[in-house]
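A single protein chain has been removed from this complex, and every other one stays in its place.
Per-chain residue numbering starts at 1, and chain names A and B are given in the order in which the chains are listed.
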Amino acid sequence: MSGHTTNLRLKLPIACVFLQFLTILLFTLFVQYDAETSAKLWHEELALRNKSHLQNEFYLRYPSFQDVHTMIFVGFGFLMTFLKRYSFGGVAFNFLIAAFAIQWSILIQGFFHSFHNGKIHIGIESMINADFCAGAVLISFGAVLGKTSPVQLLLMTVLEVTLFGINEYILLSCFGAKDAGGSMTIHTFGAYFGLMVSRILYRPQLKKSREREGSTYHSDLFAMIGTLFLWLFWPSFNSAVAAHGDDQLRTVMNTYFSLAASTLTTFALSALVNGGGKLDMVHVQNAALAGGVIVGTSGEMMLTPFGAMIAGVLAGSVSVLGFKFLTPFLASRLKIHDTCGVHNLHGMPGILGGLLGVLVAGLATEDVYGDGLADIFPLVASGKRTTTYQSLFQLSGLVVTLGLAMIGGSLVGVIMKLRILGSPNDSLCFEDNIYWEVPEDHHNGFQGVVVVRAQETDRDSSA
Amino acid sequence: MSGHTTNLRLKLPIACVFLQFLTILLFTLFVQYDAETSAKLWHEELALRNKSHLQNEFYLRYPSFQDVHTMIFVGFGFLMTFLKRYSFGGVAFNFLIAAFAIQWSILIQGFFHSFHNGKIHIGIESMINADFCAGAVLISFGAVLGKTSPVQLLLMTVLEVTLFGINEYILLSCFGAKDAGGSMTIHTFGAYFGLMVSRILYRPQLKKSREREGSTYHSDLFAMIGTLFLWLFWPSFNSAVAAHGDDQLRTVMNTYFSLAASTLTTFALSALVNGGGKLDMVHVQNAALAGGVIVGTSGEMMLTPFGAMIAGVLAGSVSVLGFKFLTPFLASRLKIHDTCGVHNLHGMPGILGGLLGVLVAGLATEDVYGDGLADIFPLVASGKRTTTYQSLFQLSGLVVTLGLAMIGGSLVGVIMKLRILGSPNDSLCFEDNIYWEVPEDHHNGFQGVVVVRAQETDRDSSA
Partner (left out) sequence: MSGHTTNLRLKLPIACVFLQFLTILLFTLFVQYDAETSAKLWHEELALRNKSHLQNEFYLRYPSFQDVHTMIFVGFGFLMTFLKRYSFGGVAFNFLIAAFAIQWSILIQGFFHSFHNGKIHIGIESMINADFCAGAVLISFGAVLGKTSPVQLLLMTVLEVTLFGINEYILLSCFGAKDAGGSMTIHTFGAYFGLMVSRILYRPQLKKSREREGSTYHSDLFAMIGTLFLWLFWPSFNSAVAAHGDDQLRTVMNTYFSLAASTLTTFALSALVNGGGKLDMVHVQNAALAGGVIVGTSGEMMLTPFGAMIAGVLAGSVSVLGFKFLTPFLASRLKIHDTCGVHNLHGMPGILGGLLGVLVAGLATEDVYGDGLADIFPLVASGKRTTTYQSLFQLSGLVVTLGLAMIGGSLVGVIMKLRILGSPNDSLCFEDNIYWEVPEDHHNGFQGVVVVRAQETDRDSSA
């Protein structure tokens, strides 16, 4: 019934083995430990520069790294389990994609940011940035969840990671834009890339799979595991690569308040816009997180706690309203089917986050930042740039991100249409059975729905 | 069927929006970054006081904060999912309440503890303390779980957080009592506050909802996610605001041993008191945690590892016996229905924890604590107070806490009885359907129970 095209027996091994061996080859040629990771080099630092072990970045960044790592694998992974018959695919393809993306992005980001004397030097920040890049790919995955094969997804990962690296290089290195928590480079990029892929892969007959595109009571609870770990650790996400000291702490605090405010807003609007005056789990699972996205750029700046809260209210509002009104519109009019609603959680809040960065950067003054200005806006502090210019470069970064994401997503979508990549047919989307050995109750469960309906019909007719 | 009173369409948005905007207004007027969070001020510290970034409290407290944060949102949240038809409400109202409580308690605790020159100065410890305060509210939530509307819960949060701040101020600032892990301020306060609310909201006809007041096999597993994260991170909870160095480490270690001992004790007594010689998941989910509660006050003191274990045995015993014998008594005789059994996990172990603090403080000597005495009992070390006086102040703190919690809970309970707040009627408690859009299997599940019973009856009669 599932047809030979979705059989993974050769396709997936070939894709995985090829990519893994290529990666190992490139690592062998180019990658080495940096001065904090190498036994020899770090002990030279200790001896020559009179450093202590405590100054190794490991102690300043590793707890944040682990929080981010948890978000990528548990947070995104379980958030994707909400579909009633695609929870295996949600959590496990998330795992597969992320495990490859972190390897590949070490190479791509390494070439752009830490390539010296023919070698990429990697340390703790490389691992954090690799996880960040995986996050962007997983956002795109959310848009096409249930409608793509793992081979398609691996191909998307190779290409998206590469384009992510280029975009990030333009923003951070060429434009000198700030985006520590990735409102632009991660969320906006990942969302619009994924939405364009979804547009290109549009399936007019997806309604054949519609009955599987819902949740069960317990799949919604599994998804809440993902939501809560994302929510909890988002302060670590936004601050993980921020400058030491006050910058990291301030980013954490701003994110904490923005998330809290977006959560209250989400509950308020969810009750308001749902017809029956009831709350919707989809909103709680997603819109409550928008507060983390919207301060991804400005979180390290002197946003102030109340500023962070206002941002959170805005993000939560836009996100719930997006789920209610925009997602159906995108699907029916623009032919963009967005399985997880990434446009509402990452797309719009990401753009707003970029714009908030434009605003807050434009308002920066030496009076407010003191000597700390050099950490956040080094080009402004050194007099090479006014805050207005900084602000314009931030805006340009947002525009470039949107452009690259949409063009890139379209091109990658075209490549992903190749028949050989094993995508499910329209009537078998959101169905684990085609890629996974599933336990018996999964079979029964699905038939069960039919059976129950038959019984209901019987009772109705007999009544 | 659920009646218009539980419809959240206007009530919840009004409550959330009002509280969020009031909070933003008060933050705008009063709250600012402290000297470790502000770009300008921290860089002044670096320059003037010759500090290094490593000395920013962020690096000493943030990992502990994240553990506490996980306990509040994932730990408490999933612990509350054990009810078969109220798992959405359990985890999501926990989320809502906590997201508001942390904002509100930043204000309340700020006014009491860090209000200088008309401004509240906040940093990493403010966030930890805000999460602590949310913990107390969530304990109270546990007592009324399934029997209250989210609007009632938000109202309770506003008032309880305020009273929590007053009580904490009396204990820590007026009495100079020690309570780093909150045996008194968090556990005792939260439990008896919640129990009194539950007493006031007593429903004589709650038996109409009795069939929903149980668990399913998988809801018990979801609850175990909460239990384990609470158990794991409790050492961080008790040590998060303890003094630097040995104090934090000792608190961690004492909590670790107390929890391990309460876990063995829980399994032992659970098998013993259950009629059939079988274990009960309710005990494992709750009583195993009592070891964390009981060392909340004394954990930072020189309790010794074996002292911590004895405390854990005591806590686990009291807790299991409470579930077996006291909870039914409270419900039938005192008209206190305690959904999660918070009296057993937080109430009695909290009181015992306060008393243990009285004892261990009374035994403190300079010989045992050395120069470390000043960190734990500064008033004793500076000669302003004897250990006997310290001990008496600890005891007074416990008495005041019990008094304020019980009076406060009663008054707040009366206010929460307002009909407009949308509480469920007696036959619809422990039911997500009245506040949530639920997936189809939730409907079926409940009818399913009825259907299965009907079938059983058929089979019985035909047999």
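Here are some notes:
Methods note: contacts are C-beta pairs under 8 Å (C-beta built on N, C-alpha and C of every residue); 3 or more make two chains touch, one makes a residue touch a chain.
Source: prediction; values computed, not measured.
Looking at B:Asp34, B:Asp220 or B:Asp338, the residue that reaches the missing chain in the full complex is B:Asp220. The chain omitted from view is touched by exactly one of A:Leu79, A:Ile108, A:Ile225 or A:Leu373, namely A:Ile225.
For subunit A, the residues touching the chain absent from view are 7-13, 15-17, 19-20, 23-24, 27-28, 31-33, 36-44, 46-47, 53-54, 56-59, 62-63, 66, 69-70, 73-74, 77-78, 81, 87-88, 91-92, 95-96, 99-100, 102-103, 106, 122-124, 127, 150, 218, 222, 225, 434-442, 444-445. By the touch definition given at the top, subunit B reaches the unshown chain through residues 54-55, 59-60, 63, 67, 84, 214-221, 224-225, 228-229, 231-233, 236, 244-250, 252-253, 256-257, 259-261, 263-265, 267-269, 271-272, 274, 276-281, 284, 288, 302, 304-306, 309-310, 313, 367-373, 375-376, 449, 452.
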